[in-house]
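Left out: one protein chain. Kept in place: all the others.
By written order: A, B and C. Residues from 1 in each chain.
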Amino acid sequence: MSHDHSLNPETMPQEPEKATLEGKNKFLGLWFFLGGETVLFASLFGTYLALRNSTANGPTAQDLFGLELVFIMTMLLLTSSLTSVYAMYHMKNNDFKKMQLWLGITAFLGIGFLACEIYEFYHYIHEYEFTFRSSAFGSAFYTLVGFHGGHVAFGLSWLIAIMVRNAKRGLNLYNAPKYYTFSLYWHFIDVVWVFIFTVVYLMGKVG
Amino acid sequence: MSIAAAQKKGFGAFIWDYLTTVDHKKIAHLYLVGGGFFFLLGGLEAMFIRIQLIKPENDFLSAGLYNEMITMHGTTMIFLAAMPLLIGLMNAIMPLQIGARDVAFPFLNSLGFWLFMFGGILLNCSWFLGGAPDAGWTSYTPLSTQSPGHGVDFYVLGLQISGAGTLMGGINFLVTIVTMRAPGMTYMRMPLFTWTTFVTSVLILFAFPALTVGLFLLMFDRMFGSAFFDVALGGNAVIWQHLFWIFGHPEVYILILPAFGVFSDILSTFSKKRLFGYTAMVFATILIAFLGFMVWAHHMFTVGLGPVANAIFAIATMAIAVPTGIKIFNWLATMWGGSITINSAMLWSLAFIPSFTIGGMTGVMLASAVADYQYHDTYFVVAHFHYVIVGGVVFGILAALHYWWPKLFGKILNEAMGKWAFWLFFIGFHLTFFIQHFLGLMGMPRRYWVFLEDQGLDTGNLVSTIGALLMGLGGLIFVINIIYTAFKGENASGDPWDGRTLEWAIPSPPPFYNFKQTPLVRGLDPLWIEKTEGKGEMTGAEPIGDIHMPDGSILPFIMSIGFFIAGFGFIYQTDQKAWLLAVFAGMGIALLCMLIRSLKDYHGYHITKEELEREAD
Amino acid sequence: MPDNTNTNSFQKQKNKDEMKKQLISFALMIGFTIIAFAIVAAEVMDKMFAVPLLLVLAVVQVAFQFYYFMHMKDRGHEFPAMMIYGGVWAAVLTIAALVAIVWW
């Protein structure tokens, strides 16, 4: 009954992530968690929207935001969403090597995104003296975007941990759910980012 | 670990067993002990409050201490007593009711408990470290951001940590109910307690994140100089109120719905009838939960949101009377035509009906926005919510404890003491809180450290205090009953009450794998069906076979200690940056545990068929 | 179990088709993103129109993520879908509260 053995194409079920009870549980548990995360981010978005004009004579959204960097970040994260889809595609086809490869690309893109974000924050703080404490707008901006960044960072550590852990073992029914739940989480992060670039940056630019 | 080895062990092994357990029944014990302890603490705080208010301008407590007392009373009772006791009951009973061997995430279950426990301990450490939080359990900004000392910091981190535990509990129950029901246990055959566990968990899932965010914002403002609630920098204090109540109102249904489930099961068992209007009961539960998300601003009628918002929220709030009424009448109809046995469990349930009805109706009175301009923040509100909380939730917990004690611990609570405790508590309860409705309208706002002489408030407060002391006495007898039962109690059979649901189909206390064979469910009240059709016991849905059990783990305990340490670090780094070390160390411990957890494989172990068969005789 | 496994050529084909759909949705998402950025960068549109349009574009994109990338449209996703709808419902209320009635 142990699910530990590496799978060969003969024994690979169609949905390895949900083939065991543990897998099913993880799958549902993560989805439910995402339901909760929706409210979490909604509360942050709501706070941001309520405070986005409370700049207390500090820099405003129009002063700060540049579209180029945000566009690059968006492309990085969106693409990483696609690469993780590819990874899951190869998981279904039981091609462990390709799965790891695509996940590696995902991680790479994620790191790129995070680097851009760090650069962006650094830039605001040093060029504009716009900090967490400048105004209610500053607090809300860094909190919302920072929470998302924190999620990305956590996702990356998670991804790297399972990739390294399973590198030598290959795919099995015990770790397939872990990969799959990671990919769901990663997509969700992308969803949040879509709203961030829309609500924070684009709407901020529009005014 | 084989079954026999579990019997005789030293004290150290006993403790170790509980620290590492992932068995839902043992975790339930932990929750009950933890929640019970905090309930006593909260009760003690209530006694101090009432003693302070026994006469006008009393000086039993100082002004600052009084505010700490009410804040800790409210916070402790809601977050550390009522909720954990309910979660404990859910843990103990829900898996049994659906015929499961365990919950979906045993590890998370244990982690949830330890987070709750260490969050609670962290919060209460404030008493010894310069003062407890003093801005009310609602912690309205900017009072809470301006509150000096570290009191409110303890509130923020204590609740953040224990809240994370609760959220895990909620997700765990949801997945358990979705994936682990026994064959034949369809959704519309689940006992009401399981249903309310399910709906409550949904509420937890959607309500707690708002609190999480609120607490983060408060934490950032207090500890890292952000400006969410700082008017000078453009902040807005009302954001906190919205976030708090978007969480807070669903929270009160998180408390009451499980109690509703308890009463549904008990009333039907002791009336020997199936629950009247089962389908309506289920839908009423869901409807209450749904509406519960749309009414939070009824706590904010006097904030000045304007007439449109006030009118909408007034009507939405009143609407909840309808599904709740459906429940009340269905319970009455369940008893109607039945054969009613009255014992302690039933006494608490019967007392619930009129008491809660009063509380619910004062709730509807509060919902009438313009009337609330008078009631708001007075003792009328205090009376309302103690009627629903004590008369609903606390009665529910006590009823459940009497009802399921045999299942939990294999002993029956003493009936005579049960009745004494009940009557004292019941009479004390009405004495304490009924008169508070009038006190409120007579001009006594809540959270008043003293009331002045010559305002006509003396008699009412005296009566209220006397009532509270009676409740204290009742509580004391209940505690004595527990101790007495532990040593001298009558042993219980598997089915002492002629029960109807699956938990009564197995021995008391249940073996750690619960069901030797997963039962086959053939309808609502499965055990009752088997009884009336002459068999008297459940049929297995599968032949006896190996049972897969999860591994115990100490990681949840250590991880929670990590967060606990980090909590202290966060609180004190405002005084001294060196405390950041504690933050890093604590978080490091927690993250390391997470890493170990995800890198190490946990395959559990199997109880073999042979062992099970040996056990049978 | 055999027809449940992925050696099944029918299954393989299905996975491929699925992947194709996902590629298309990715292309659309990128497209929407570019449109959104273009609207803002070009500064041609009035705020009154731009903001709702941006929001619509975002919602559509997110729907792609959920339904295609995360398979919420597939069988066996009834509960996930329910929970996300529930979360969205609570989210909408929360945002409405904080946007509309905080500054009353």
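In the analysis below, a contact is a pair of C-beta atoms (placed from the backbone, for glycine too) under 8 Å apart; a residue touches a chain by one contact, two chains touch by 3 or more.
The rule is simple: contacts and distances are computed from a predicted model.
J.: What protein name does the UniProt record of the undisplayed chain give, "Peptide/nickel transport system permease protein", "Cytochrome c oxidase subunit 2", "Hydrogenase isoenzymes formation protein HypD" or "Urea ABC transporter ATP-binding protein UrtD"?
T.: "Cytochrome c oxidase subunit 2"
J.: In the full assembly, spell out which visible chains the left-out chain is touching.
T.: Its contacts among the visible chains are B.
J.: From the list B:Gly12, B:Pro307 or B:Pro543, which touches the chain that is not on show?
T.: B:Pro307
J.: In the full complex, which of B:Ile49, B:Met69, B:Leu243 or B:Ile326 touches the chain missing from this view?
T.: Of all options in B:Ile49, B:Met69, B:Leu243 or B:Ile326, contact with the hidden chain holds for B:Ile326.
J.: Among B:Phe14, B:Tyr187, B:Phe224 or B:Trp336, choose the residue that contacts the chain missing from this document, as touch is defined above.
T.: Of these options, the touching residue for the absent chain is B:Trp336.
J.: What does the interface between chain B and the hidden chain look like in terms of residue numbers?
T.: Where chain B meets the chain not shown: residues 62-64, 66-67, 134-136, 140, 142-143, 146, 231, 235-238, 271-274, 276-280, 302-304, 306-307, 310-311, 314-315, 318-319, 321-322, 325-326, 328-330, 332-333, 335-342, 350, 353-354, 357-358, 361-362, 364-365, 367-374, 376-378, 438, 441-443, 445, 447-452, 454-457, 459-460, 532.
Quick note on the criterion: only the chains that are shown with their structure count from here on.
J.: Nearest whole angstrom, what separates the Cα centre of chain B from the Cα centre of chain C?
T.: So the centroids are 37 Å from each other.
J.: Let me have the rounded angstrom distance from the C-alpha centre of chain A over to the C-alpha centre of chain B, please.
T.: Computed from C-alpha means, the inter-chain centre distance equals 34 Å.
J.: Residues of chain B touching 2+ other chains?
T.: Those would be 178, 205-207, 210, 236, 239, 242-243, 246.
J.: Residues of chain C that contact two or more other chains, please.
T.: Correct list: 79, 83, 86-87, 90, 94, 97-98, 102-103.
J.: Residues of chain A touching chain B in their complex?
T.: Residue list for chain A touching chain B: 1-4, 21, 24-25, 28-29, 32-33, 35-37, 39-40, 43-44, 46-47, 50-51, 54-56, 132-140, 143, 158, 161-162, 165, 174, 178.
J.: Enumerate the contact residues on chain B facing chain C in the complex.
T.: Interface residues on the chain B side: 178, 202, 205-207, 210, 236, 238-239, 242-243, 246, 293-294, 296-297, 304-306, 309.
J.: Per the contact definition, I'd like the list of chain B residues that touch chain A in the complex.
T.: Answer in residue numbers: 104-105, 167, 171-172, 174-175, 178-180, 205-210, 212-214, 216-217, 220-221, 224-228, 230, 232-236, 239, 242-243, 246, 546, 548, 595, 598-599, 601, 603, 606.
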